[in-house]
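Missing here: one protein chain of the complex. Every other protein chain is in place.
So that you can tell them apart, the chains are marked A and B in the order they are listed, and the count of residues begins at 1 in each.
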Amino acid sequence: MIVSIPSSGPTVDSQMDDRFGRAPYFAFFDTETGSSRIEANPHAGGSGGVGPMAVQFLVKNDVKVLIAPRLGGNADGALKASGITIIMQNPDVTVEAAYSAWKKNSENSS
Amino acid sequence: MQIVIASGKGGTGKTTVASNLGFVLSLKQKITLADCDVEEPNLGIFFPCSPECRDIHVIIPQVLEDQCLHCGACGEFCRFGALTVLKDKVLFFPQLCHSCGGCFRVCPAEALEKVPALVGEVQTCHLTDSLTLVTGRLKEGDVRTTAVIGAVREQVKDEPVVIIDAPPGTACPFIETVDDALLCVLVTEPTPFGLHDLSVAVDVLQVLKVPVAVVINRSDGNDSIIEGYCSEHSLPILMKIPLDFTLLKKQNAGFLISREDPEWSLRFSELGDKILAHARGDV
Partner (left out) sequence: MIQVAVVSGKGGTGKTILTASFACLLPQDKVLIDADVDAANLSLLLNPEDIHSDEFRGMDGAVIDANLCSGCGLCQEACVYGAIRKTGDRYEVVPYRCEGCGTCTLVCPEDAVSMQPRITGKIHYAKSSAGPLLYGSLTPGSGNSGLLVHRLRQEAGLRHPDVFLTLIDGPPGIGCPLISTITGIQAAVLVTEPSKSAQSDLSRLITLCRSFHVTMFLVVNRYDVNLDITQEIVRMADEMKIHVLGKIPYDILVLHATRNGIPVIQSEGPASKAIHEIAKNLNDELEKV
């Protein structure tokens, strides 16, 4: 399963970004293999409608869970329709820490 | 002949000028007044009537899910983010759509249907035998301002003399209103604000190659700030409207000063003659 997190920088020890559609990067974690990679958000500098565009980008990358701090109305609607699970998380941590916290939490609850 | 009355800054009195000008000119010839300030159309306040309304639509896509391959082509093409393609459905965000028509072209499966979406209306009032008012009104919350302005301009394009009340500012709505006009009259006031916004509007009109004339409103006799700029840029000043509390009161209450007061009727009539001469290139 792929888990994605908006990131302010190109490595997993970067701070989580406090935006969604305009986040400069997205981190992708694979829960099965434990591997991670980061990709630049192609729509970060778009003029409008960047929320829905980012959702399509996540869908294309097979994301099942998104950990994000806040979402615009259009992005929220698109994410709900996409079936991606949204986990709200305060962005004052690194991407890696946000992922670990989620992983620990989901293991404990299952 | 299309003449636009505009002002970089809002509230300088362009609607006052457009309404009075339209009224006095219509005593001598056939005039169409067009309100292209579609976000806040106010010309109608001075000419109460019950208008004929025509809805304005733009074309937007509707997804035929049975035919859709969910290939993602439309979502990747749309630069406005109006289409999001998921694994098993397509989401459409009408407020983001600019009605460019590109999605219909990229869809390989003819799964997008062209449907109309309401963006506003155009109201037409035949006020007298020689005066018609055409008002564009944008639906509240909609952002497709230029579609409604375009519909107003399309409707009046063959009329002999059209006086257009422009939207404030100098961005897309203003450009849609003033492009290809014969003359743009900028109404300004003798303050640093007035000068700043006048100069921005003049810069834009130079790019669009539309000739400019100036009216100074709220003049208190010391208008050197605007006069200096106009002489530097060779712009004619066609009229000065004094700062007058009574005039402000009348106008704010929805009275048309040139209908009430023969002296003002004469002044606007003179302004009208000058504007027509400039538009025809007789000056």
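Everything that follows uses one rule, which is that a residue touches a chain if its C-beta (ideal position, glycine included) is under 8 Å from a C-beta of that chain, and two chains touch if they have at least 3 such contacts.
This one's a predicted model, so the numbers in the text were calculated from it and none came from an experiment.
A.B. asks: Taking the full complex into account, find the residue in B:Leu27, B:Val106, B:Leu127 or B:Ile237 that is in contact with the omitted chain.
C.D. replies: Reading the full complex, the residue touching the unseen chain is B:Val106.
A.B. asks: So which of B:Lys28, B:Lys87, B:Lys157 or B:His196 would be touching the chain we can't see?
C.D. replies: In the full complex, the listed residue that touches the missing chain is B:His196.
A.B. asks: Applying the definition given at the start, please give the residues of chain A touching the unseen chain.
C.D. replies: 22, 45-48, 72
A.B. asks: Please identify, in ascending order, the residues of chain B that touch the omitted chain?
C.D. replies: Within chain B, the residues that touch the unshown chain are 8-12, 15, 39-40, 42, 45, 77, 79-80, 98-102, 105-106, 138, 140-141, 143, 145, 167-175, 179, 190-193, 196-197, 200, 203-204, 206-208, 218, 220, 225, 243, 245, 248-249, 251-254.
In this text, only the chains that are shown with their structure count from here on.
A.B. asks: Suppose each chain is reduced to the average of its Cα coordinates; what separation in Å results between chain A and chain B?
C.D. replies: Result: the chain centres lie 43 Å from each other.
A.B. asks: Would you tell me which residues of chain A are touching chain B in their complex?
C.D. replies: 43, 46-53, 55-56, 59-60, 74, 77-78, 81-83
A.B. asks: Please output the residues of chain B touching chain A within their complex, sorted ascending.
C.D. replies: Per the touch definition, chain B meets chain A at residues 72, 75-76, 78-87, 89, 91, 93, 96.
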